[in-house]
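Missing here is one protein chain; the remaining ones are kept as they sit in the complex.
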Amino acid sequence: MKFWPFIAALVAIYLAAAPSTVAAQDSLPPAPYAYNQLDDPQQEAAAQALMETLRCLKCQSQSIADSDAPMAGDMRHQVRTRIAMGEDPEDIRAWLIERYGDYVSYAPTVSETTWPLFAIPLLLILVAAIVLWRRFRRRA
Amino acid sequence: MKRWTLWVPLALFVSFCALAAYQLTRPKTEFVASTMIGKPLPEFALRAAVADRPALSSADFRDGKPRLFNIFASWCIPCAAEAPQLEALRRRGADIVSVAIRDHPEDVAYFLARYGNPYSKIGADDLSEVQLGIGSSGVPETFVIDGKGVIRYQHIGDIRASDVPVLLEKLEEARR
Partner (left out) sequence: MIAELGLAALWLAAALAALQLVAGAFAQRDGAAELAALARPAAIIQGLLAAFSFLMLLILFARTDLSVKLVAMNSHSAKPMIFKLSGAFGNHEGSMLLWITVMALAGALIAAVERRLPERTMMATLGAQAFVGLGFYAFLLFSSNPFERLPEPALEGMGLNPLLQDIGLVFHPPTLYVGYVGLSVAFSFAVGALLTRQVTPDFARAMRPWVLGAWIFLTLGITAGSYWAYYELGWGGWWFWDPVENASLMPWLAATALLHSASVLAARDALRAWTIMLGVVAFSMSMVGTFLVRSGILTSVHAFAVDPERGTFILILLSIYIGGALLLFGLRAGTVAEGERFSVTSREAALVFNNVMLSAILGIVLLGTLYPLVTEAFDVRVSVGPPYFNPVGAIFVVPMLIVMAVGPLLRWRQDSVARIRLPMVIAATATLAVLFLVMLTSDIGILPLLGLSLSFGLAIASFMPLRGRKLRMLPLATWGMVMAHFGIAVSLFGMACESAFSEETLAAVEIGDSAEVGPWSVALSEVRPTAGPNWTALEGRLMVSYDGGKPREIDPQSRNFWAPPQETTESALVTRWNGQLYAVIGREAGDGRWQLRLWWKPFVTLIWYGGVLIALGGVLALIGRLLNDLKRRSVKSRGAARREAQA
């Protein structure tokens, strides 16, 4: 559960009768690098930056960097160990996207399915420029 | 302002309504499907999760025999619910191997003793490495793997009685 939860949560509560997926928790301690940082501060910063842009698959719109779900912990472990082995953050993202699709990454890239996300802002810039230009040209 | 521009907001709103209405009529997809279908299993070698079943590694899948690959955990309630269906699949000739996610050996043993043990091999996936590697996002999930170790089909959630023939058919397809 994430933010303004209020409204979101109140839907959840209302539907308290609906089956909940939070039913059971495992008892295994968290993965070594789920809650521990890498020793090299630069690597840790790179890992942190990447984790903030990866989606927790078990949560409602939360990144793995701010979730207590065990699977998010295992994903953090995965990210940190790979970074520690010298892997490039974007390669790790690509590895996850290969497995889960674009859904797992909060950072959309220009692709067949996401180009409007980038084309529309460009269009907005154009429209804004035209609106302002016409308004002021006429008036000046 | 040109006249037609006054209609732009309405046009945008109508398309929003159309989209929202369409989405309301569709069941919400709650699951994140694996995009590994058609790709080979990643390399892994896990320790055994319980004493009386051998461990599991990716090499075990390349013996030319298709099989079901079940992702489960003793702490997962739907996993217990699907146990009879897995047993039915085993009786109808399916070879079922599995990994137990984030689990203690004694808990797995207790779970298997209580709900039955349809598995021929069980690996312990303590760090969800295999789970992440095959694009599974929860427990339970069941994959169909062909004899070359290629992922052919993913079933998300617990197996209901009606899913049993589907899985058997997918297993048969993987044989070809």
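Every chain is named by a letter (A and B) in the order it is written, and numbering of its residues begins at 1.
The definition used in the following text is that a contact is a pair of C-beta atoms (placed from the backbone, for glycine too) under 8 Å apart; a residue touches a chain by one contact, two chains touch by 3 or more.
None of these values were measured; they are calculated from a predicted model.
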item	value
Which displayed chains the hidden chain touches across the whole complex	A, B
Chain not shown, touching residues in chain B	1, 3, 6-7, 9-10, 13-14, 16-17, 19-25, 28-30, 32
Residues of chain A (touch criterion as defined above) contacting the omitted chain	1-22, 29-30, 35-37, 48, 52-53, 55, 59-63, 65-68, 101-108, 113-114, 116-117, 120-121, 124-125, 128, 131-132, 135-136, 138-140
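Everything below uses one rule, namely that only the chains that are shown with their structure count from here on.
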item	value
Intercentroid distance (Cα basis), chain B paired with chain A, Å	23
Residue ranges of chain B touching chain A (in the complex, touch as defined)	32-36, 39, 73, 75-77, 101-104, 107, 126-129, 131-135, 137-138
Chain A residues touching chain B - in the complex, by the definition given at the top	21, 23-28, 31, 57-58, 70-71, 74-75, 77-78, 96-101, 103-104
